[in-house]
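The complex appears here without one of its protein chains, the remainder shown in place.
Chain lettering (A, B and C) follows the sequence in which the chains are written, and residue indices restart at 1 in each chain.
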Amino acid sequence: MSVDAIVIEHVIVMVLLTLLIVVAVGIIILNDLLTAVILSGLYSLLSATVFVAMDAVDVALTEAAVGAGISTIILLGTLSFTKRVQKPQEHNNYAALIIVVMTGGALIYGTLDLPSYGDPNSPANSHPQLAQHYLTESQKEIDIPNVVTSVLASYRGYDTLGETAVVFTAAIGVLSLLGLRRRRRKEDPLLTDKQQRKQQNEDN
Amino acid sequence: MFLALVIVIILSLILVMIRALLGPTLYDRLLAVNSAGTKVVILIAAYGFLTGRPDFVDIALLYALINYIATIAVLKFFEYGDLGSGAYQEDDL
Amino acid sequence: MLLIDIISGVFIFIGCLFVFGGAVGLVRMPDFYTRLHAASVTDTGGLLFISIGLILQAAFVFDNPMAAIKIALTIVFLFFTAPTASHAVAKAALMANIIPQCQNGKSVVDESLTALYKDKDKDLSSVLMPVDPPEIISNFANAEADNKDKST
Partner (left out) sequence: MVEWLAFYNDWAVIVIMMAGFYIMIARYNLVKKIIGLSIFQTGIFYFYVGLGKVDNGTAPIFLEPKVIDESAANVASGIAEQTILYSNPLPHVLILTAIVVGVATMALGLALIVRIYEKYGSIEEDDIQAIDSQFICQLDDKK
């Protein structure tokens, strides 16, 4: 690849990140919660594209399965148990805006010392015992063509074990909060005809 | 060729996003997101060709399936106000 | 190799036209159902043409038959799922009383149609027939009369 190819890749990542900013601002502005959930699905779609453009294909796979699939569905499940409409807020929260702008300014000041995007000689990419070791030795030591898999399952296997423990704890927490109980069905006169018919069908 | 394809798809993605952000009804937004999903599938496939490694089409394959599942889940929520089949509760749809 | 490039380029160009036209239609069309028409039809068609171009490239230029098979599977899945999703969106919108509109913003279909559509016990054959032309004309005449009343 030549220099032009590098520029093209950088520009594609920049455009996709800008689109992500637009979607995030849309989520801030719009008041309907269902709209926010739909837009967060769009956000996950775009974010997986960003991961593909940043060469992180495994992350993109996980984001596709987890971000676009599971998050949307559990958010919708929550909305079906709670209200759908957000209460409109009267005032803009200027204190929050000031805090956010100050934090962002501090972070932007911090980025000025970072290595530029895609720098092959940055400390993270050229460390001889981490990245370079994984890239050069893992084929001999573990013999899996996908380096991410070998790092995930072997070099950093305890990380994965801890992750599994966290997910297990979260599952226990969700189950103990929501339980396996069934919601009692109310005989509500306001049910629409269609739902009543569904109910009758189920009773028969 | 692949560069032109990627550019066209990103442009149409921007147009679709305009509809998703402006859409007057929820169904417009949902339609736009569904359409954006199809475009993202093409974009991921084309990006693999652009960078010279077309091995990563299986991400696009996964996306084609996940997008369908998400759309159907949202529509089921629209229609019944619920994701499960047991409780039909009245809510402010 | 050059021949394959030309053929796949033509396919990808046609697909790009479809996709971009569909996106423009999604923004420009006035009504939900016309937008649905613009988006869903062109997405499916554009995906088909672009994927054929990519399959040709993967199989002959990149020499990677596995990628070609994967793209073919993507076509198969999306041809099952995309029309189903479009149909489901349209059905949900009809259930939510979003009514198709015609040029002057007046409803083409009577509002009672959607109400009757929800009531499955009734016989739908009379409803699903198109509305009689004289009735539409009289509807428009009434609407114009209303407009004149409002203006005067």
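The working rule: a contact is a pair of C-beta atoms (placed from the backbone, for glycine too) under 8 Å apart; a residue touches a chain by one contact, two chains touch by 3 or more.
Since the structure is predicted, the reported quantities are computational estimates derived from the model, not experimental observations.
Hidden chain, full complex: it touches shown chains A, B.
If you put the missing chain back, the residues of chain B touching it would be 51-53, 55-56.
Even with one chain removed from view, chain A keeps its contact list with that chain: residues 1-2, 5-7, 9-10, 13-14, 17-18, 20-21, 24-25, 27-28, 33, 36-37, 40, 43, 47, 50-51, 54-59, 62-63, 66-67, 70-71, 74-75, 77-79, 81-83, 86-87, 89, 92-93, 96-97, 99-101, 103-104, 107-108, 111-112, 114-120, 122, 124-125, 130-131, 134-135, 139, 145-148, 151-152, 156, 159-160, 163, 166-167, 169-171, 173-174, 177-178.
What we mean here is this: only the chains that are shown with their structure count from here on.
Centroids of chain A and chain B (each the mean of its C-alpha atoms) stand 15 Å apart. One finds 30 Å separating the Cα centroids of chain A and chain C.
Within chain C, no positions touching two or more other chains are listed. In chain B, the residues that touch at least two other chains are 13, 30, 32, 48, 52, 58, 67. Taken in their complex, chain C has these residues touching chain B: 5, 8-9, 12, 16, 19-20, 22-24, 26-27, 32, 35-36, 39-40, 43, 46-47, 50-51, 54, 57-58, 62, 64, 66-67, 70-71, 73-74, 77-78, 81-82, 84-86, 88-89, 92-93, 95-96, 98. Chain contact summary for the complex, chain A toward chain B: residues 1, 5, 8-9, 12, 15-16, 19, 22-23, 26, 30, 32, 34-35, 37-39, 41-42, 45-46, 48-49, 52-53, 57, 60-61, 64-65, 68-69, 72-73, 76-77, 79-80, 83-85, 182-183, 185-186, 188, 190-191, 195, 198-199, 202. Residues of chain B that touch chain A in their complex: 3, 6, 10, 13-14, 17, 20-21, 26, 29-30, 32-33, 36-37, 40, 43-44, 47-48, 50-52, 56, 58-59, 62-63, 66-67, 69-70, 73-74, 77, 80-93.
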